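Just one protein chain is left out here, and the rest sit where they should.
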Amino acid sequence: MAGKSSSTPATYAPSVSGQKKRRPLIQADSDWVRPDGRSFHQCRPAFLRTGAVNSASGSAYAEFGNTKVIVSVFGPRESKKAMMYSDTGRLNCNVTYTTFATPLRGQPPETKDLSSMLHKALEGAIILKSFPKTTVDVFALVLESGGSDLPVITTCASLALADAGIMLYDMVASVSVSCLGKNLLIDPVSEEESYQDGSLVITCMPSRNEVTQMTVTGEWSTPKIHEAMQLCLDACSKLGKIMRSCLKDAASVPQD
Amino acid sequence: MAATGGPNDLSSEMELDAFRRLFPLRFHERHLTESIRPDGRPLGKARETTLALGAVASAHGSALAKIGCTTMLAAIKMEVMTPTVETPDEGGIAIDFHMPPICSPLVRPGRPAELAPVISKQLSDTILSSGMIDLKELCLVSGKAAWMAYLDIYCLDADGALFDAALLSAVAAFSHLQIPVVSLNDDGRVVLVSEDNTVAMKEKEPVNKERIKLTLNNIPFSLTCVLHKNYILADPTSEEESIMETFLTVVLDSSFQLVSLNKPGGPGLAHTSAIQDCIKLTRQRVKELQKILNEAISDMEVD
Amino acid sequence: MEVERKDGRGANQLRPMDHSRNVLNRAHGSANCSHGGTRVLAAVFGPKAGTKKNENPEKACIEVVWKPKTGQIGKPEKEFEMILKRTLQNICILTVNPNTTTSIIVQVVHDDGSLLPCAIHAACAALVDAGIPLKYLAVAISCCLTDSGQILLDPDKLEEQKMKAFVCLAFPCSVHSVLPEGSATAGGEPVAHGLITSLTQGVMTVDDYFRCLAQGRAAITPLSNILKKKLQSQSANNQSIAG
């Protein structure tokens, strides 16, 4: 029997010879084209679908270009024994990556950070008082990481929560913008993210026009932040419409 | 709820779902007497199976297999390893089965399901012992460099018969596998030969120009049956699995050789006649799955 | 075509077997079982209150911990644990003490081939020693298939690796005493012919498998008599000590 060697020998991924991803030189507002041909203020095509996992009380699948995420929500259930009594419900988020999500086969380090960011993004939108003493578990699995993963995870999670019938103040949409020199690139792909100067990620409730989470890195002037926020907010409202239509036609076609 | 009148008349006026939740075994046995199952399938029929190749762009070979609601995503990433001394011209396959917390309510992020390592071992035993892949094809430079195929299978939705769906997705991922073209650069490291920088190609000719696809001989397919009081149910859902716990997993390869027959105990006993029926069902299932796999491969070649 | 075995045994000849019970004093039940070179020690810690998280409280829950000889618990050990647990669920009467957990710890002392059958025997003997109600004893045998298609019983480690394929089978021990007469011949076949556990490794043809099944079943009846004699003789002198 070909016994599998218990400890797999050290392996390395053959990297592309010679070519290093240099940051493309961009003059101020030249007509530099983004790697996938989009204009600066154009988001990737969004594909959203609910009911991806049958054994979960609510689930959703989201695909933005190459970023593919599945989120499943397990409805209000009894929380862990260690937890004390609390008259508001609790939210428990967990984000994991598949081993083949990133081009290089390793787990990206900041999954713990992503889980707490997802938790902060969603806790503002859920009516926690509607399920006291219990916990809602939101688990996300990133099948493929193609850039701006956290916004796609947050959007897909809010769709899964709606599919699970959890009471929400409003849907939650999230978009990220990265700044490259003077230009603002919306919904960046992982290549653009690797050489961005700064980034701004906004999670907001489109129809209530409230921001539940916002993170900025890099150096920004106030007018730039204002312009970037405006850009994100109307992208979020467009995304909110797409999510609503996705929920409507999921409800209209009876579950087979 | 005094059960004076005996549970039979009680079930007649009780609402269907309550009866299904309160007396699951009796609910299923009422169906078995009419040899039909709650989701309308006859006993011997498997659920509707679909296969999609190339589901993950960042992997060298990937496949998404769906049997009823059970969904498995398998992906292969190729990395270079130095072969062991005893087998200088053989590559390696590392197979791992993951059950992320999204696939079923029983799995918590902290505690992995205890079924996952068992299925992972059964999968690697089946694939390695079935001789589907000749490890010599994974060799690049004998003794110096060979391919290590990392096959990772993720269960996206656990609704019974996990092993069958996992094996199908693994086999499909191997048939979709594209081995990258590589060449050896001066200090002995294997590097990708990307099409555009042809200038680097000049002095280093690609080592494995011709071996892009793996040849798969006798491909294993499996069917899990549940034995319950001389009934045999093929391809159980998770509800049927949790109630009737006697499983018999038969793995046959495309030339109908028995790769493995696995009955891990459970309350029921398997008599020879029951085993023969299961093998007959599995033969039928192998033909079906073979057709589905060939269709998936053919329309992958088309586009 | 008769394949000559290294240690001179005949094709159907088993290795010398030795079972001894009550070897550990702290465990509720314990047994030491050796088939030729393979030795396994099993300990049972009696029904403890409460069942684990996802277990069914109406039935007794069995938990198996498999301790390998060296190294930590990897995937093979997890698989053995699951198989042993399901096998013991078959032979134990689970409804006797519901909502309890019986934990069985199997420690591999030395592995010289056909490890699982030896572990099953050790676990059964330990359960008997602990006085856990059992429907019947499980008797296990493993047989391997040479390239020429000949079947050898109870292979040792070297034979296991050399052979084309090997099958491990577990049958219920002859069960005349416990079950009422009618149910002994379920569906025209004596219950003893039913298969509790079957685990195969390596590719073989279907009728090879059925030949292994028949050969294994033939070897079961003498094996179960030896087993029962050993257990009864042991319990006899236990009474004398206790009495």
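Lettered A, B and C in written order, each chain numbered from 1.
Here, a contact is a pair of C-beta atoms (placed from the backbone, for glycine too) under 8 Å apart; a residue touches a chain by one contact, two chains touch by 3 or more.
FYI, contacts and distances are computed from a predicted model.
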Practice problem: Could you tell me which of "DNA replication complex GINS protein PSF3", "Ribosomal RNA-processing protein 42", "LSM complex subunit LSM4" or "U6 snRNA-associated Sm-like protein LSm2" is the UniProt name of the chain missing from the displayed complex? | Solution: "Ribosomal RNA-processing protein 42"
Practice problem: Name every displayed chain that the left-out chain is in contact with. | Solution: A
Quiz item: Among the options A:94, A:176 or A:196, which residue touches the chain absent from this view?
Solution: A:196
Quiz prompt | Touch with the omitted chain, as defined above, among A:49, A:120, A:133 or A:244 | solution = A:120
Quiz item: When the complex is taken as a whole, what residues of chain A touch the one chain not shown?
Solution: 23, 110, 112-113, 116, 120, 123-125, 169, 178-179, 193-199, 204-205, 208-222, 225-226, 229, 233
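Here is the rule we go by: only the chains that are shown with their structure count from here on.
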Quiz item: Any idea which chain sits dead centre by C-alpha averages?
Solution: B
Quiz prompt | Mean-CA-position distance for chain B and chain A (Å) | solution = 29
Exercise. Could you give the separation in Å between the centres of chain A and chain C, each centre being the mean of its C-alpha atoms?
Key: 51
Quiz prompt | Where chain B touches two or more other chains, by residue | solution = 124-125, 129
Quiz item: chain A: which residues touch two or more other chains?
Solution: 1
Quiz prompt | Touching residues on chain C, where the partner in the complex is chain B | solution = 54, 74-76, 78-79, 81-90, 170, 172, 186-187, 189, 191, 193-206, 208-210, 213
Quiz item: Can you list the chain B residues touching chain C in their complex?
Solution: 106, 114-115, 117-118, 120-122, 124-125, 129-131, 218, 230, 245, 253, 256-273, 275, 279
Practice problem: Spell out the part of chain B that touches chain A in their complex, as residue ranges. | Solution: 55-59, 62, 69, 71, 73, 75, 77, 79-82, 84, 92-96, 98, 100-105, 109, 124-125, 128-129, 135, 148, 150, 152, 154, 156-159, 180, 182-183, 185, 189-194, 197, 200, 238
